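Sharing a structure below in structure tokens format, with a few things to ask.
Of the protein chains in this complex, all but one are displayed in their positions.
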Amino acid sequence: MRLSIVIILLFFINHIGNTSVWNICPSCQLKSLEEALDRAEPMDTIRVQKGLYECVDIEINKPVVIIGDEGAVIDGLEKGYVLKILSDSVTISGLKIINAGKSYTKDFAAIYVYRANHFTLSNLEIINPFFGILLEKSKNGNVHHNKVYGVSQREDDSGNGIHLWHCSNVIIEQNEVYGLRDGIYLEFVDDSKVMNNYTHDNIRYGLHFMFSNRDEYVENIFENNGAGVAVMFSKFILMKENTFTHNWGTASYGLLLKEIYDAEVIDNSFTENTIGIFIDGSTRINYTENLFEQNGWAVKVSGGCYTNKFFKNNFIGNSFDISYNAKMNDNTFDGNYWSDYTGYDLDKDGIGDVPYRPVKLFSYIVNKTPETIILLRSLFVDIINFSEKVSPVFTPDNLIDNQPSTFIFQ
Amino acid sequence: MMLKVLKYSFSDLIRSRWSYVYLAFYLVLGFVLLFLNENLSKAVITLMNIVVVLTPMIGTIFGIMYFYNSREFTELLLAQPIRRRTIFLGQYLGVALSLSLSLILGLGIPFTIYGITQSGQIWDFATLLISGTFLTFIFSGLSIYIGLLNSNKIKGFGYAILIWLFFAVIYDGIFLISLIVFDDYPLDKFTLFASFFNPIDLSRIMILLKLDISALLGYTGALFQKFFGTGQGLIVAFIMLLLWVAGPMLLMVKKSTKKDF
Partner (left out) sequence: MIQLENITKRFGQLTVLDNISFAIENGGTFAVLGPNGSGKTTILKIILGMVLPQKGEVIVRDSKVLKTWDYRKEVSYLPQIARFPDNLTVNELIKMIKDLRNMPSREDELIELLGLEKFLDKKLGNLSGGTRQKVNIVLTFMFDCPILILDEPTAGLDPVSLIRLKELIEKEKAAGKIILITTHILSLVESLADEIIFLLEGHIHFRGSLADLSEKTGEKDIEHSIASLLE
């Protein structure tokens, strides 16, 4: 009796939960993804075995799972899109996609997701696409463990690695993107998370936010991109535990904040960037426990920044700690560690007894006449910096750290 | 023969108490910096600022002091069957080598004890010692040349200090002001060019290329980019420093063959 119940139950589960698996391979009955998709019922699985499959503009209109075996390669023949996901609950993983189309007029993508919910894109390798993964008007998806890369040289003929437009609640994690225009691009994307990604050697930005709110990005590494991360016209963004490094070049920076409000920048590390953070017109932002090491300019503040608060950050060995182009200051810099601080701490409370001025006269001069940078660390520059320190004339006189730390924050 | 002269002036200098003072100074400086910073990289940075200013100064002062103090020795040598060139080059090398040795040992010992050889800073540190050595050679050469030009000790001393002051501070001041004044013109060629004519600036740039490359690469000028971004900057700076060593040496040789003693 009991045995028969089990058998009945097993039959039942098998029938409902795990539906059919469709195998495709060059020598199978099903030789293409299209055939398999035609036959598959919703919730079926298509297993793409080793082989090369030509796919152009293939539309996925039902919830299916497509899993690639090792060596399963999808060839887009350099025409149009490769896979278009137009249904909810689609999962694609394990495929290698080559030869996606390029265009100057259309946003061709290796994987295009439109008005879909609950999608998962994982373990994909997308080689030299125009756009790698393009998500539009989609929600509640997960994009993880993908590798998207190209060999782009110019901004105008390349697309972005992972591009989201009008999406929400998407999680993007553990992806690697390089050699494209922007590594990851978010426009009108809310309540999403970008975590543990590695974007490097992209022409423009490693990560790019536009008009996106309540998002967070955590533990990503942005290395040697045109610029690390640009966050523009966005609110309530949490930036935490990321690494911004080697973003070198003219007006290049680890992080650009432009017209953003109420953000938190916590525990990130900015090392060896031309500019660590470039702040332009941004308000109510807290920068806490970040490390700025060996940057050209740790923080460059442009006009219209109010109530920014720097606290418990480490500024170590930067050519310039803070640079201002105005004499006005409405931001606070109390309680940071500055490696250039030369004051003393007689009462041994870990707070220097003499305030620190992070803006040097020389940084003001370099802003005006960039070539003077060649005189950095010269005795003459030290002398004029010292005289400015004693009586500020050109730099904001209230820009002071009143409680400079005498030890490096761990 | 030159080696013999070098040997004697070197051993003479090695015995003089000033060499020890100088050596001791660097030893103390090295240990104090390491003790205060507990951090090799920061100690190296602080040291760079000091070395670029100090080695030319010490080179200048020692060079001129040695020149005037060793007049007897020089006269003794002049009556011997030795070429004049040999005498002065030998003495010059004696001064420059003993000072460089003080620098290298004085800083090398504390930093080696603190493990610089195993750290990532080893190349920064090596650059520091190399440019310090270059500056020592350049400025002791210049000051011996000044000594040859001026029989009057006080005048010679004054000029030597002035030369140091000029290259260490005044030159950069004029440089900076002219950059600001001629702001409207393309300046990057001028900037690179002008820095070639000051050995202190040159060695500072060698150090900047190590420490501040992030900032240096922030500039638009194509020449700047090329100079700093590819190894070119380092090579050019190096060659210019070599020329800077050769210049005073040639002047010295030329003057020494024409002077009465």
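As written, the chain order gives the labels A and B, with residue 1 at the start of each chain.
Convention: a residue touches a chain if its C-beta (ideal position, glycine included) is under 8 Å from a C-beta of that chain, and two chains touch if they have at least 3 such contacts.
None of the values given here were measured: they were computed from a predicted structure.
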In the full complex, displayed partners of the excluded chain: B
Which of B:Q118, B:N152, B:T230 or B:T257 contacts the chain that the document leaves out: B:T257
Contact residue for the chain not shown (choose from B:S70, B:S102, B:S131 or B:N150): B:S70
Touching residues on chain B - with respect to the absent chain: 1, 4-5, 8, 12, 15-16, 70-73, 75-84, 257-261
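In this text, only the chains that are shown with their structure count from here on.
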Whole-Å gap between the CA centroids of chain A and chain B: 47
Chain A to chain B touching residues, read off their complex: 248-252, 272-275, 294-297, 316-317, 319-320, 339, 365, 368-383
Contact set on chain B toward chain A in their complex: 41-42, 45, 48-49, 52-53, 168-169, 172-173, 175-176, 179-180, 183, 187-188, 190-192, 195, 200-201, 204-205, 207-208, 211-221, 224-225
